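Here the complex is missing a single protein chain, while all its other protein chains stay put.
Note that the chains take the letters A, B and C in the order they are written out, and that residue 1 is the start of every chain.
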Amino acid sequence: MTLLKTTEMNMVEVNLVEAVNRALSWELEHDHEVLLLGEDIGVNGGVFRATDGLQSRYGSERVIDTPLAETLIAGMSIGLAVQGLKPVAEIQFMGFIYSALENILNHASRMRNRTRGRLTCPMVLRAPYGGGIHAPEHHSESTEAIFAHIPGLRVVIPSSPGRAYGLLLAAIRDPDPVVFLEPKRIYRLQKERLNDKGEALPLDVCFTLRDGEDITLVSWGAMLVETLQAAEELAHLGVAAEVIDVASIKPLDMKTILTSVEKTGRCIIIHEAARTGGVGAEISAQLAEYALTSLLAPVQRVTGYDTVMPLYRLENYYMPTVKQIVTAATKALEYA
Amino acid sequence: MTLLKTTEMNMVEVNLVEAVNRALSWELEHDHEVLLLGEDIGVNGGVFRATDGLQSRYGSERVIDTPLAETLIAGMSIGLAVQGLKPVAEIQFMGFIYSALENILNHASRMRNRTRGRLTCPMVLRAPYGGGIHAPEHHSESTEAIFAHIPGLRVVIPSSPGRAYGLLLAAIRDPDPVVFLEPKRIYRLQKERLNDKGEALPLDVCFTLRDGEDITLVSWGAMLVETLQAAEELAHLGVAAEVIDVASIKPLDMKTILTSVEKTGRCIIIHEAARTGGVGAEISAQLAEYALTSLLAPVQRVTGYDTVMPLYRLENYYMPTVKQIVTAATKALEYA
Amino acid sequence: MINSNSANIPYYQYLDHQGHLRLPLEDLSTNTDNLIDFYRVMLLTRTFDLKAINLQRTGKLGTYASSLGQEAIGAALGAAMSEDDVLAPTYRDYAAQLSRGIKVSELLLYWGGDERGMDYQYVRQDLPICVPIASQTCHAVGVAYAMKIRKQKRVAVCIIGDGATSKGDFYEAMNAAGVWQLPLVFIIANNQWAISLPREKQTNTRTLAQKAASAGIPSEQFDGNDVIACYERISIALKQARKGEGACLLEALTYRLSDHTTADDAGRYRPPEALKEQWQYDPIVRLKTYFLEHGLLNEQELNAIDVSCGDIVSQQVDEYLNTAAQTPESMFDYLYENLPESLQTQREEVKQKGLENG
Partner (left out) sequence: MINSNSANIPYYQYLDHQGHLRLPLEDLSTNTDNLIDFYRVMLLTRTFDLKAINLQRTGKLGTYASSLGQEAIGAALGAAMSEDDVLAPTYRDYAAQLSRGIKVSELLLYWGGDERGMDYQYVRQDLPICVPIASQTCHAVGVAYAMKIRKQKRVAVCIIGDGATSKGDFYEAMNAAGVWQLPLVFIIANNQWAISLPREKQTNTRTLAQKAASAGIPSEQFDGNDVIACYERISIALKQARKGEGACLLEALTYRLSDHTTADDAGRYRPPEALKEQWQYDPIVRLKTYFLEHGLLNEQELNAIDVSCGDIVSQQVDEYLNTAAQTPESMFDYLYENLPESLQTQREEVKQKGLENG
């Protein structure tokens, strides 16, 4: 961060969804090629109010209420992007993103490669994701692993208001397509002071949220709440846990994770998504490939189950808990 | 296998795609609830001839040429299945399966769970997949990992005519939805004698294709060709490689793999799909979690790159080679 | 070029906004008993609906989508369908579901976050509520195809909203239904809104019914707040489909008198005057007026229906509230017919979690 003069400060107290709104607003104001599109994002300001007030401020040509059609939303974004605009599309919930996959995988993530750089796709697809808010069916899943497997794409997940702001700005400015997943469980969890002056954070790097020598806890999105709580509990037990927010799921900054695990020798990966084939598997596999000799204990994954996300009565049983993380860490520490 | 009387033998020499055809035909003949649907599968017999002759034999009501609409094909299969029929749908190439994902992930894989068993989805989605045949754009990808992450689904990949026959029969008879991916590079690679008498193979188990004490090579689909060749080369170098055909990518039979790796202490996973977030990551992660102390060397993955599948001029550079497998194995064996 | 908005789509209304008959009741139609049944279902739906919102507000139910003002379509549809027909509904088609025998307690369980709410005790072949918009259109094609090749005299009915007509699934399904001449009736419950998007921003077409031209199947519009029109027109469509004359598309014009769901605030985007005007066309009031004016039911009889609906709903709410919880491990029990061995450990783990928390 560069030092700012007082006049360059625009400090605000915002929660995560307000930070998203601020980032969108900043970019709409400062880059006339940016536009937003999606269902109910205009007059209604989005079902989570992420785009609240933006249509009245920037007009309905730049903040577009689309018909109810996700294939269209993704496909149209590609068309806008190849024309040099910077579309930021909202998929109302991640559960409805699958109709957009063909366009994401076969077109957006490949346009640059297909045309050897002649046409590019600087677009962002935002979607709230994850469980824990007692939402209706299909409104609580975490399928980031599907997107993390797609070459040419970036997948970014913020876990705090500040990172939401900085990473969303970075995503919009990035010349390539980004799937930006917003952990809706923590949309309003806490406010944070941030300087609303349009400063982006780097993509493709992990953020170390807490330093520690004994064990590395790796997570992203809303699960960082439980992960940080677990680190706190572990501290009470005399265990110093390092907590890493992966933030950019793809491309993956394994360097930071490897460096940490080489130091601690122990690692727990925590994510809400189903275990099998989750992003945790990739991280664990790379640890086993590149840090095997540093590992003092098996890498464990504390994750959602390989079940359909249950309707809300049972969703808390599905979600990884602080206790599960602490138990896993304790087990890891038991290895000599 | 039970002993069959001569009269129960119906030995034929078939390649993989003919084995698929035989299995489909057997099941159409013996189970009147089975029907096929897809693009160009009727009169034309499928672009790879997997359904050759079946429409004229079983009629156009049971071997259905659909309009060009993958969302329809998957969605309609769900409707047929909940009515108690057993649809086997063909997606012409895996590159065109993504429009069907919403129906696979949000509906087919969940229908039983959503209705607590009231309605079920005994359907199969077949699709040829993989590279190496100099096919046009979008005709060569391997994205099995996307499906392997979906709870409630099965993902099955045969690697020989016999396994194609037995596993496809099992997939059709299975009461739950199965994505059945056919490695088109080996559709016509070799003929095998098989008994065309409708005997299914078990799902959810790996097949050990070659026994060995020194290292475990794990693969599936067409890459088993290179994997077995690598095992042969290693044998010449005095290394006994065990070769496992995963076959059922989901659910994953880790028992067989773990048992093997506990014996050999070394493992190379080979797949054509992009490395990051591929199914190899899950296998490697589980090895690191459950067999860490048995591992004498890091588990390595020999895979396709994290790039868009190149057009055919460069596809051979993308595909894992025998040499890469042997090199990785040699490296693994160098660990003390 | 032809102006594709110029087609003359027929529009039917029998009972006008004032409760006066504008067309004679037709042959196949609606005797007084039918009408009273419609009234009963509409009222039961509305009673349920108000109660559900109440339960949501008091934390006893999750987010809930009200069907306020749209009861006529479902009441008529439920009556017109045969028991062994199959309904592929959205989340707002309670009237049809209740009329077909799905229980209030089942609907509550569903919105109360319990999968057992989709394990209907009756009409066991009906599809569960479809939340992803328009996906059920293609499912219905498969259901109807099964009926057709089995030579059954059954019909599949698929309801969608006006918003759903923008989704590709809908067109793929209609097109297939046209190609194969399936026994499939599509009904658009056009309530003028898709959350905040008004009908006129959803599409440039003059009617939604005209979209049938993309599939070469017949279509029409009718007053979806006129339960008699709904019943007459749906019955004709079902009869045609049952006779093997193929699929069709019906557009029922209605209005969402509620917020989109309890999580929505329509005040942000819907002009209050529009809402006020639409209350005049309330399908329940309209039928009541007709009953009273023609002396078919008196206030006392109407009141008795009201009371009986209240009783049913109370009893069903009790049943809902007293339903014992599912075990946590039940999330594994309907994933596959036989749980794969590899998932047994996870099942044990969540079971343990349940025991510890319970």
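One rule holds in what follows: a contact is a pair of C-beta atoms (placed from the backbone, for glycine too) under 8 Å apart; a residue touches a chain by one contact, two chains touch by 3 or more.
Values in this document were obtained by computation on a predicted structure and should not be read as measured data.
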Partner chains on view for the chain not depicted: A, B, C
Among A:12, A:43 or A:119, residue touching the chain not depicted: A:119
Touch criterion as defined above, residue of A:14, A:28, A:41 or A:69 at the omitted chain: A:69
Sole residue of A:87, A:136 or A:212 that reaches the chain not shown, by the stated touch rule: A:87
Candidate in contact with the missing chain, chosen from C:132, C:178, C:224 or C:328: C:178
Chain B residues that touch the omitted chain in the full complex: 39-40, 42-45, 47, 65, 67-72, 95-96, 99, 134-139, 275, 305-308, 310-315, 317-318, 321, 324
Missing-partner contacts on chain A, residue numbers: 35, 61-62, 66-67, 69, 71-72, 74-85, 87, 102-103, 106-107, 112-120, 151-152, 154, 175-176, 204, 251-255
Missing-partner contacts on chain C, residue numbers: 1-5, 7-10, 166-172, 175, 178-179, 181, 201-206, 209-220, 236-237, 248
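The working rule: only the chains that are shown with their structure count from here on.
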Whole-Å gap separating chain A and chain B, where each centre is the average of the chain's CA atoms: 32
Mean-CA-position distance for chain C and chain A (Å): 36
Whole-Å gap separating chain B and chain C, where each centre is the average of the chain's CA atoms: 40
Multi-chain contact sites of chain A, meaning residues that touch two or more partners: 71, 95-96, 99, 137-138, 305-308
In chain C, residues with contacts to at least two other chains: 115, 132, 168, 331, 335, 343
